[in-house]
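Here the complex is missing a single protein chain, while all its other protein chains stay put.
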Amino acid sequence: MNFLRAVCIIAGKDLRVEFRQRENFTLMLFFSLVILVIFHFTLDFTELSFETVGAGVIWIAIHFTGILTLGHSFRQEQAQDSLRGLRLTPIDPAAIYLGKWLANTATLFAMEVVLIPLIAVTLNFPLARFAGPLFLLIALHTIGFSALGTLFAAIAAQTRRGETLFPLLVFPVEIPLIGSAVRSTTTILNRGTLADVVPWLELATAFNLLVLGAGVLLFEYILEES
Amino acid sequence: MKNFEFLFAAYAVFWLGICAYLFRLSLLQKRVDDRIQQIRKLLDRNRSS
Partner (left out) sequence: MLKSLENGTTPFRNRGWFSRFLLGFLAGAMILNLWLIFFYAPTERQMGEVQRIFYFHVPAALLSFLAFGLVCAAGILYLITRKRKWDLLGHSAAEVGVLFCTLVLLSGPIWAKPIWNVWWTWEVRLTTTLILWMIFMAYLMVRSYAENPDQGARFAAVLGIIGFLDVPIIIMSVRLFRGLHPRVFKVQGGGGLDPAMGRTFMVSLATFFLLFLYLLLERYRLGCSDWETECLMEMTERQTVARPGILEESK
């Protein structure tokens, strides 16, 4: 129970910081809006239907916006050397990892709640019809994205050129998950059912478990003082 | 001799790659070895003085 409490405390701390600042969230929303407009000018939404490009737009927007907030989650700890404070707290590093992961996932969800309807409006697709399966898919894949992002953000925050390095670390490892997300979402948007995408769901679950397991086991080596 | 030029290109690329890597390794190794010699000399001189 102590472990769970520690997880909640860390997650609560991050969410409180996020809620008080709100600047991170505002930035993300604005960035995703910019991405959408760029998408329109590169792909021309009036020509292409949501069945063909919808999934790609959704996931590229989520990933590019998400990478900003994930990278920020440990860089903000560097500002006043509060990373050292985290190291010194008598909390299991695994709990710190899980707490950070929870907070990041929650932030990403909050961003998606605004972003997805926005995409639905700009691409003209009936969100209500797909809401159920789409929600499940987005939740499943966001979990893995933030699990990997949280782990590598801790690495990137402690290296030189961390901001640039961070996406280079996350994206190659995450490619299977991105593939899974886009393919399964495409199937759903083309009026498929969840039963059609079971192999992808299994793959995403395996990825999530692998990354979360690795994060819990390996996080202490990343946080270690050098 | 069908497609011989492609075979040639591939082998050339392959061996150039391996040789370049070996060359780089030996260059670095030589530099490090020289440096080790230097430091050792310095150490010995300091010890004997």
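When the chains are written out, they are named A and B in that same order, and each has its own residue count from 1.
To be clear about the criterion, a residue touches a chain if its C-beta (ideal position, glycine included) is under 8 Å from a C-beta of that chain, and two chains touch if they have at least 3 such contacts.
Since we're looking at a predicted model, the values are computed, not measured.
A.B. asks: Determine which one of A:23, A:47, A:81 or A:224 touches the chain that has been left out.
C.D. replies: A:224
A.B. asks: Which one touches the absent chain: A:94, A:118 or A:155?
C.D. replies: A:155
A.B. asks: Using the document's contact rule, name the residues of subunit B that touch the chain not shown here.
C.D. replies: These residues touch the chain not displayed: 1-4, 6-7, 9-11, 13-14, 17-18, 21-22, 25-26, 28-29, 32-33, 35-36, 39-40, 42-43, 46-47.
A.B. asks: Taking the full complex into account, what residues of subunit A touch the chain not shown?
C.D. replies: 151-152, 155, 158-162, 165, 168-169, 172-173, 175-177, 179-180, 183, 199-200, 203, 206-207, 210-211, 214, 218, 221-222, 224, 226
In the analysis below, only the chains that are shown with their structure count from here on.
A.B. asks: Using mean C-alpha positions as chain centres, tell me how far subunit A is from subunit B in Å, no decimals.
C.D. replies: About 43 Å separates the centre of subunit A from that of subunit B.
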